[in-house]
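Only one protein chain is missing from this complex, and each of the others stays in its spot.
Per-chain numbering from 1; labels A and B assigned in written order.
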Amino acid sequence: MEELIEQLKVQIIEQLNLEDIEPDDIDPEDPLFGNGLGLDSIDALELIVLLEKEYGIKIENPKDGQKIFFSLKSMAEFITENQKN
Amino acid sequence: MSSKIVVTGLGIITAIGNNIEESYHSLVNQKSGIGPISILQTIHKDNFVLGEVKKSQDELIEMAEVDPQEPWTRTALFGIIAAKQAFNDAGLDKSKGKIGLVSATTVGGMDRSELHYTSFVHDAVFNAFIDTHHAGDSTEKIADQLKIKDYLTTISTACSSSLNSIMFGARLIKNGIVDKVIAGGTDGLSKFTLNGFNTLMILDKDQCRPFDASRRGLNLGEGAAYIVLEREENAKAEGKKIYATLSGYANANDAFHQTASSEEGDGPFLAMKNALDKGKLSPEDIDYINVHGTGTDNNDLTEGRAMIRLFGDKLPAFSSTKAYTGHTLGAAGSVESIISILSLQNNTMFPNINFKEVINEIGIKPISKVEKKELQHVLTNSFGFGGNDSSLLFSKYVGS
Partner (left out) sequence: MKAYINGLGAVAPQETLDKDHFLDQVESYNENRLQIIQPNYREYINPKVLRRMSKIVRLGVVSAKIAMEDAGLDQPDAIITGTGMGCQVDTEKFLNAMLENNETLLTPTAFIQSTHNTMGAQIALMLGNNNYNFTYVHRTFSFESALLDSMMMLAENEASNVLLGGIDEITEESWLIKTRIGYFKFDSINSLNLLGDKQTGALAGESSAFFVLSNKKTDNTYAEITGTSTFYKPESIEETQERISNFLSVNKLSPDSLDLVILGYNGDPEYDQLYQNLEETIFNLCSVAYYKHLCGEHDTASAFALWIAAKALKSNTIPEIIVKEKKKQNSPKNILIYNQFRNINHSLILLRQV
């Protein structure tokens, strides 16, 4: 799980072009949206594509993103669960 | 000199008809033009529905009566077909004053560029389409066909583009730059646009359901629509039929987000309110609103809230006609302006098809069957990316 989280950090920074952020700046439990990292609805759509491209997981309803992308931890958990299947 | 700007010509081509008569017929018979994809070549062919104009390139070239040897984009062909109708309908005569053309488009010649782009970059087979890509190309093609030289320009403000071209057209007349204006917009469907909206996950796989609780997104459409504007005394002196008065207009910016509307619809509210102020009318005067109503979660909710803010419990009858034509983007404003004018002229409001259940948060209900009523003032809305929000106010023409 930890390895996956570290990998996600790098991928997210690259995909969202978070120029000023280092992987260590992101706490896996912190919210990614709103007050946390400050991501918004367009970033959520970018993350949906990231999941499909890197992990082969397809999300059909953008509203599901809110829960999945709550934090790095929730995202990693979702990936682990869905890749098992 | 009267400052009244009136509408004296109409022209349209969309999925629900190749001209005004066919479009009106589809609207009163609640016939949608949205269906399976058969023209656009895309891998999403079986995933989405579109409001396509079911005409091939060759058929459009024939309808537009243009030289088949020249490079034509779908955007330009639609534009020529609709603008010619409006030009002829208004009996425009180049010897009677200066004529301007203000056209709008979102993606210009993309429908051809995307087919030949690899060739643009790597070989030289489709060079003729390199210079049809820019947004002004369709405008110039229309101008050349109609021999308009006095003034031309092109506006692109996403989905509000062609309300803005009508607004600017009216102001060109008021400021004495030209005497008459053909204003509207055109957009051909492209894979670029379909895929773009798909990345936003706001495309409904079935026919869209504007203002319905179960709405899932929009359907894209294509086409063009143009109206002719001139001063009232001009139109009267030339003995023209007058369809309506353009009595108010406004553009405002939501300044909230690149794609989403603010919670309370600040931009939409300001656009509607300022259009009423411009026309010196109060909310009670409005009989009907042809809303933007794309069928996306965000638009319908925030547009509804903005309407409630402005009209309170005296909300006029309203409907979205997007479920007929699809969202025609750069043409949407002028398409719906024409539908609004047809409503005024025929005292007929066209139903918001596919509506079943009100959206809980706003609790407002669009009209769901053809309704006849004496209409005086009709508002139409178009809102776009970049928070670009516009409203036009058309009124029944009363001679003075």
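Simple rule for what comes next: a residue touches a chain if its C-beta (ideal position, glycine included) is under 8 Å from a C-beta of that chain, and two chains touch if they have at least 3 such contacts.
No experiment lies behind these values; they were computed from the predicted model shown.
Interchain touches from the omitted chain, evaluated on the whole complex, reach A, B.
Of the candidate positions B:N88, B:N127 or B:S282, contact with the hidden chain is made by B:N127.
Considering B:S32, B:T154 or B:Q345, the position touching the chain not shown turns out to be B:T154 (whole complex). Residues of chain B that touch the chain left out of the display are 42-44, 105-106, 108, 113-114, 117-118, 120-121, 124, 127, 130-131, 134-136, 139-140, 143-144, 149, 151-158, 164, 168, 171-172, 174-175, 177, 191-192, 195-196, 198-200, 251-259, 266-267, 270, 384-388.
Counting the whole complex, the residues of chain A in touch with the unshown chain are 15-20, 38, 42, 45-46, 49, 52-53.
The rule is short, and it goes like this: only the chains that are shown with their structure count from here on.
Put simply, chain B touches chain A in their complex at residues 199-201, 257-260. By the touch criterion stated above, chain A contacts chain B in their complex at residues 40-42, 45, 48-49, 62.
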